[in-house]
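Following this message is one structure expressed as structure tokens.
The complex is shown incomplete by one protein chain, all other protein chains being positioned as in the whole.
Chain IDs A and B follow the sequence of writing; residue 1 opens each chain.
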Amino acid sequence: MEQEILIIRDLQKSFGETPVLNGVSLSVRQGEVLVIIGPSGCGKSTLLRCLNGLEPINSGEIEFDGKIITGAQANWNLVRQKIGMVFQNYELFPHLNVMENILLGPLKVQKRPKAEATEVACGWLERVGLLDRAEAYPRELSGGQKQRVAIVRALAMAPEIMLFDEVTASLDPEMVREVLDVMLSLASQGLTMLIVTHEMGFARAVADKIIFLDGGSIVESAPPDIFFANPSTERARRFLNIFEFDEDKKLGVS
Amino acid sequence: MLDSALSVFTAGRNMARLMEGLGVTVWISLASVGLSALIGIPLGLIMASPKRAAAKAIRLYLETIRVMPILVLLFLFYYSLSKVGINLTAFLVSILVFTLWGAAEMSDLVRAAVTSLPVHQKESGRALGLTEIQVSLYIVIPQAIRRLLPGVINLTTRMIKTTPFVFFINIPDLMKVGQQIVEVSGVRDYLASVWVYGFIFLIYFAICYPVSLFSRFLENRWQSG
Partner (left out) sequence: MDFNFIIHCLPLFVAAAKLTVTLAFFGIALSLAVGALCAVANYYKVPVLKQLANAYIEIARNTPLMIQLFFLYFGLPRLGILLDGKTCAIVGLSFLGGAYMAEAFRGGLVAVSKTQIEAGLSLGLNRFQLLRHVVFPQALAVAVPVISATAIFLMKETSVFSIVALPDLMYLAKDLLKEGHSAESNFLLVISYLVIILPVSLFFSYLERRFRFAGFGS
């Protein structure tokens, strides 16, 4: 077994009086792909955001690479270089072109030599099929292209873990595939990934483990084959039913 | 210190004169703002309408006015109108010039408010079966007013803050009266200029600040609308 790279212990988070995460514990091994699913408002996005220090946590701790990264001595600027994040709405910087977007982190934060960073960036752009758009500005790209660039931007920092927060939720249906394909190939290459998504087919294909989150806690955690074929809890079963349309005709339109 | 302040304001008719000056300032402001709205709103509606030539002409007028400092316009009108046989009092010239400027700015505000309304707002009104007049009455005008009002209030404070320019054409407004008082009292009272100009400063602030606050209040309240 690979070693555990990320361990979350009893994570609690609330917005004001409203609890969002009620004691989530979870560990991720090197090279593992975890897909987190659950109804809206279950706390799955918040969980990812806590891992990147975008939301302060109330209690519990997060261990990364054998070190506790939460608490008073937290240095998120350092951690964020090793935990990459991709957002639902791409969040490319509109005033920078594709290459400048990708190089911002490596050059300014990691102070890597420009030639080397550019070479790495070009390599990634080529892999996602966008090398010819390196000089384009975000407004000139389609949603799918923007999201692929955003993935490359995070990868260019050479992170140890990648967080994907509903990265296909804003895309037109025909563009979802090109983004998911990139993620699938990253998974097969052994990148450690935490993915929040509503694409159940994709979840099944890419995940080593499915985490089903509901009401701020982990209700079920299982390999995809077992989870999708035979969920062990009633809540998971009801959730999965939402994605089935066999009953369509009976409902009809009255 | 306070004694000197008191004596400046209580000497002779000083306070009364300052208030008369304020009256002149307020009169010029009110008249100019009112006339600007009266003329600027129709001009703005024409600019927003599909009448190309008329809109272009108004745009040209607006840009011409905008490129010149208002003080220069005031000066030109004051010293040139009489040359071409039009004799107006300084007071009327100031209202004329401020209105020429205010109406131009007002028309631009109205145009922006009307044209910024998304097309689908009108379309969804028509889709409900409303007539064109009903669409204007219930959909366009109420939303346009919300977009318009903060800008109009802003323009009002800008116009109030422009009125001191009439000092240059010798209208006895707040500034001019202040200057006359300082000239007389300054000989006797060393701090007269501090008190008088400080007082006028405060008067302008007391007028403009609440108006700005009101504009901001409306903006915040209507932001979502």
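Going forward, a residue touches a chain if its C-beta (ideal position, glycine included) is under 8 Å from a C-beta of that chain, and two chains touch if they have at least 3 such contacts.
Fair warning: this is a prediction, and the values are worked out from it, not measured in the lab.
Asks: Which listed residue, B:Leu6, B:Val72 or B:Ile145, touches the chain dropped from view?
Replies: That would be B:Val72, which touches the missing chain.
Asks: Where the complex has a chain not shown, which of B:Ser7, B:Gln180 or B:Ser212 is the residue touching it?
Replies: Checking each option in B:Ser7, B:Gln180 or B:Ser212, the one touching the absent chain turns out to be B:Ser212.
Asks: Footprint of the hidden chain on chain B, which residues?
Replies: Touch with the absent chain occurs at residues 67-72, 75-76, 79-80, 83, 157, 161-165, 167-168, 175, 178-179, 182, 190-191, 193-194, 197-198, 200-201, 204-205, 208-209, 212.
Asks: Considering the whole complex, not just the chains shown, which residues of chain A touch the missing one?
Replies: 52-54, 76-78, 80-81, 84-85, 87, 89-95, 104-105, 108-110, 137-139, 146, 153-154, 157
FYI, only the chains that are shown with their structure count from here on.
Asks: How many Å are there between the centre of chain A and the centre of chain B, using C-alpha atoms for each centre?
Replies: The computed centroid separation for chain A versus chain B comes out at 55 Å.
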